[in-house]
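A single protein chain has been omitted from the complex, and every remaining protein chain is retained in its original position.
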Amino acid sequence: MKINKDKLADFIAAISEQTVYAPQKRGEALVFAPVAKGSNVNLAAANTTIPPKSVVFPQTETLLRFELGKTDLEAPVQEGKAVMLGVRPCDARAMVIVDNVFSWDVDDPYYLQKRADLTLVGLACLEPCVNCFCSSVGGGPASKEGLDVLMTDLGDGYLLEVLTEKGQTLCQSAEGLLEESVKEDKDAAEKLHAAAVNKITRQAPDTGPIPAGLPRLWEDPLWAEVSESCLGCGICTYLCPTCHCFDIQDESEGCDSRRCRTWDSCMFPEYTLHASGHNPRPTRRERTRNRINHKYSYFVDKFNVIACVGCGRCINLCPVNIDILNILSKVGEAL
Amino acid sequence: MNNKPKIGVYVCHCGVNISKTVDVNELTEYAKQLPYVEVARDYSYMCSDPGQLLIKEDIKKNGLNRVVVAACSPRMHELTFRRALAGAGLNPYYLEIANIREQCSWVHKDKSEGTAKAKKLVSAAVAKARLLEPLQEKEVSVEPATLIIGGGIAGIQAALDIAGAGFKVYLVEKTPSIGGKMSQLDKTFPTLDCSACILTPKMVDVASHPNIELMTYSQVEKISGYVGNFNVEVRKKARFVDFEKCTGCGVCAEECRLAGRVPSEFNMELGNRSAVYLPFPQAVPAKYTIDPQRCLMLTRGKCGKSPKCADACAPGAIDFEQKDEIKEFKVGTVIVATGFDVFDAARKPEYGYSDYDNVLTGLEMERLISASGPTGGKIVLGKGEGEVIPRDIAFIKCVGSRDKSTGNEYCSRVCCMYTAKLAHLVKEKIPEANVKVYYMDVRAFGKGFEEFYDRVRREGVRYIRGNPSEIFKRNGKLVIKVENTLNSTPLEDEVDMVVLAVGLEPRKDAREVIDLLRLSQSSDRFFLEAHPKLAPVDTATEGVFLAGCAQGPKDIPDTVAQAKGAASSALVLMASGKVKVHAQISFVNEATCRGCGYCVEICPYTAVELVTVNKMGNEVLVARVNEALCKGCGACAAGCLSGSIQQKSFMDSQILQQIAVLGGK
Amino acid sequence: MINLEKIRDIAKNTVSRDDIKYLIGWRQGTYGFRVSPHFVRKPEEAEELIFSPLCSNNLATYLTLAEKRPVPRGQQPDTRKVAVMVKGCDSRAVVQQLVEQGIERESVYIIGCPCEGVVDQSKLEEKYPGTFGQVEARWENGKISLCFPEGKTEVVGEELLTQKCLTCRYPNPVLADINLREEVAARGNESFADVAELEKKSTKDKWSFWQDKFSSCIRCYSCRNVCPMCYCQECILDKLNPTWVNRSVNISENTAYHLARAFHLAGRCIECGECERVCPVNIPITKLNRKLTKEVTEKFGFEPGVDVEAKPPLVGYRPDDKENFIL
Partner (left out) sequence: MSENLEPNVVAFLCNWCSYAGADLAGTSRIEYPPNLNVIRVMCSGRVNPLFVVNALQQGADGVLISGCHPGDCHYMEGNFYARRRFSVMKELLEYVGVDARRFNMSWVSASEGAKWKEVVSGVVDKAKEAGPFTEFRRNKIDW
């Protein structure tokens, strides 16, 4: 199937009994936000500043509501079908990876409910950015993993590949607007996908030996080296589509209180600070080491997949040019 | 101890003062359901013994560990309730007061509004109370000595009382002799006894009292420290006369080349003295002083062939090389008895004080009438040949008092009576004189005052109700332009002499004392007492008390009474020998302090300093508070970027709780 | 003219000294126009040092960011000096750190780098999108020439400089132990035109302007962490007891965060502009800081980071300070 670009607005309207998330400007940043009247959706731009995880795993989320001095609680699990339009394959893969975390021991109702309600309409990356390296960590500019529909920009319109039931039902709800695609469209898309892969400039070193090897480098000088210029800010982790750490806080206004979870970052000192004042990760060296180990070793041990999809955000936005690929190649050399 | 808050809330009716505008039952019910509130009660007078008993019993019975009292201002009864807590074995600082009287029931009419506001105030207090922490009151010893600034009747009286009680007194007087303004008066109203006769004996007692160290011609330079432990620096100005050697014989004054050529301050410059002088015959100490502004030796470096005073002085007391000395000592308490200035009549040009010699001020008239005065007690105008006795004499009241144009809105309280007194004395000395008094009101409020006023009128002094608008000269006579407001007739009375009943003003040098002791001024610019009713001799600075006109215009008996009050307040501290210092002071969390020294810069008391400590093997700077010096203003806490320095009982955490409640809708 | 050889020689000599722990400078980044801080411990590491219009990072941050690791009993803490390369603006940070005793004078060796202005990273990447190969840049009489790896050279002018550089009055370090090149001429002078412009807007417009910017803040704290003046052991905004700003991220908390952050820099911000440069969502943070700088300059005649003896304006007062705002 395919849809003409000028029909896109109607398509969104047609499916709008569900909340439709699409890339839009908030302040100076590009984020996935619910499409409202007059909001201008921007599918053309490169990947969003803030990854779409913010939709299923909001930066701030209420877990419980209660009143000071009272004992009754309320646990608001948000329901409601939603569609995410124009999500990039890397970010979609990231969601699949993060799903593991929220369901491996206990099911996290808040996250899983939103995931179940969500239909992912992907958009193939035809113009990868400088620091994209999805292809070398198991993904690709047109990877279908985690998507319900994959769109490919054919210039005048988008080719829609329906990949799942969810995708099917979604497209049906906008049937009138979609036209049958022809073989040429598919071939064109294939070509574009192939071309995109070749446009990717950066590669991660062979990740094969890394998961097993990292523990051996625990005391290697490279960690001090790569972390020395780290500012200890939250950019790399907050903007990482697979980072999923959170902090739980109670907040109250007068007696109305809530327990909420907010994104947390292993790059913050408070993250591992004990009540005693002791901090098992006292410096940025340990924190950086943990960040890499978590993505490329611990996670692999546990879920047998690297917790990095090569979206390149952490490289693009690190204020001091700490480059995960650079770290990986140092790791590679050291092994 | 398990410190889960168990709060008791106590709502006071204050008779009807609170209950008439605040629904106390509703308020109490509301308080009951606030978080961590164990009990809430209301009572007619919480500050009463049965009221306090309620609290004490609950603390014991229900194991309360926090108490909120919703009543009058904490400035009123905070101490009362703290004692109640302590009485029940609870730390007194587990108390928070919600001021629902002064700042609620007394300023609002609508009962529902009043109740609503009271609820907010109480719930804010409860919110803060949750986070209150126990504080320890430290005690410091009180140096058994008092500094008294000012040697007028107030200072003298206070000195005698304290010395009499067996405590050391340092009495510091700016001028060469004690006695103050009272020594310049002739008679005192309403009893007409001679001022000098009742004052001089006291002055002598002061000089001879073993416990009193008298420092005349001296000035307090610096006072540091805190209640019980003030360090004082006094500058003893050089007299250029050896204090020990001088016998007070006075030969030097007679010999002085400038004898009779230096205007005498004591005589309001109506008479003259020498450059080496005794301010007045009964001066104490009876030691001569050389006026450095006048003495030829001191101003020009030579006095004829040799200074006659020195030549004449048998004991050789004259010493032109003498230098100021600084004397340092420690006292536990301070009494400020710096007195007043008389209003400068020149500031009312319409009365022509600076233009006409026969326009005088009250105090000048005192000197003129006084037997020890420049004229030997004769009321005369002009000098020598031109000397004449005035026939028509007018008094004008409220000059520089009750007068917005001069910035003095207050009543000086003594002018009415000293005018009556002077009028009487004039009549006594010049029976045929006709004396008129121009007045706005006559305030004869004191003991025997009204009677005296009647007597003076019976003696023929005429009181004319009206405020003169102008005084000018017309063929040799003074003309008073005034409207008699009782029969609204404009008058132009011709007189020979006008006496302006000038009022009392704060001293020009009051600033120095303020900076010395961190006192504050009330709107009339006199020193502000801690409380107009309940602490009229105390000041905001602990251990510092007020006596006499420094605090506001007073007559002699009031001054003496207040001096005795100040003395007893000082004695209370010194007799007990110790005093509690602030508990609500600052403290530093050295773990998060970054040692930037902002608090050190800010602290007005140099109570914070940077010290080097060892943090896990690294030498780092952190701030540290000197608890004896900290006065608990909290300025450091507001200036600290990391919130590492906090003020006990006013911690960020506690204030933010109040904000959350009061800010919330 | 920049002589890299000379710079590297100075660096080599410096790190060879016994009293120097390490030297902080810049080196070419991993791709494109990026530059990253370079910690030089051995002379040979100095070979990578650069100083170019791409060296935006204010390295003074690392003086206060350096973690004091626990010193095992019996051992002495390493008290050797840290050598740091500073541009004019960066040097003001060092001065302000000295004023606040964040560092001691004898613990730093300041290598002054007179600077003709640095390039705005984002402007560059906009102009030359997708540049991967490492680009070198150098000042050439007022202009900037960029050498791309494929050999191509481009010369661009001031339009690519950061805003702060266009009004820079301190291109030469205000405090340095050694300067690695001749002094350069100041480019602009401070008028606070940008601030004044925003001030003119209506209350409503100002509010919506800032709300729009703050709305995208993700509170990654990079603006704070990169700031050479923000070095409290525990930032008051990280405190939980009491909590000044909730952890939850929403427009209200974000606004509170930025107000507090800005206020804490009043009279301390030395306008290196790092906070704005690092912001992943491009909040115009310096517009906030500069407003406060404007106020302390106009109200108290104070300029941060130029005088080691100067007392910060908010820990002092003059009895005759203006109080026209008081009722």
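Read from first to last, the chains carry the letters A, B and C; within each, the first residue is number 1.
In this text, a residue touches a chain if its C-beta (ideal position, glycine included) is under 8 Å from a C-beta of that chain, and two chains touch if they have at least 3 such contacts.
In this text the structure is predicted, and so the values were computed from the model without any measurement.
Of the listed positions B:C12, B:L121 or B:V359, the one in contact with the omitted chain in the full complex is B:L121.
Touching the chain that is not shown, out of C:K21, C:K123, C:K143 or C:K291: C:K291 (per the contact rule at the top). Considering B:F243, B:Y356 or B:F650, the position touching the chain not shown turns out to be B:F650 (whole complex). Only one of B:R101, B:K202, B:R294 or B:K554 touches the chain withheld from this view, namely B:R101. Although one chain is not shown, part of chain B still touches it, namely residues 73-76, 99, 101-104, 106-110, 113-114, 116-117, 120-121, 124, 514, 518, 520-523, 528, 540-541, 584, 602, 604-605, 631-635, 637-639, 647, 650, 652, 655-656, 658-660, 662-665.
On the side of chain C, the interface with the absent chain consists of residues 195, 198-199, 203-211, 236, 244, 246, 248, 250-253, 255-256, 258-260, 262-263, 266-267, 288, 291-292, 295-296, 299-300, 313-319, 321-323, 325-327, using the contact rule stated above.
Methods note: only the chains that are shown with their structure count from here on.
Centres computed as Cα averages put chain A at a distance of 31 Å from chain C.
For this pair, chain A with chain B, the centres built from the Cα atoms lie 73 Å apart. Rounded to a whole number, the gap between the C-alpha centres of chain B and chain C is 55 angstrom.
Counting partner chains per residue, chain B shows two or more touched chains at residues 591. Those residues of chain C in touch with two or more other chains are numbered 70, 243. Chain C makes touch with chain A in their complex at residues 29-32, 34-39, 57, 61-62, 65, 67, 69-70, 130-132, 212-222, 224-226, 238, 240, 243, 246-250, 274, 277-278, 280-283.
Residues 68-69, 253-255, 277 of chain A are the ones that touch chain B when the two sit in their complex. Per the touch definition, chain C reaches chain B in the complex via residues 68, 70-73, 75, 77, 100-102, 231-236, 239, 241-244, 264, 311-312, 314-316.
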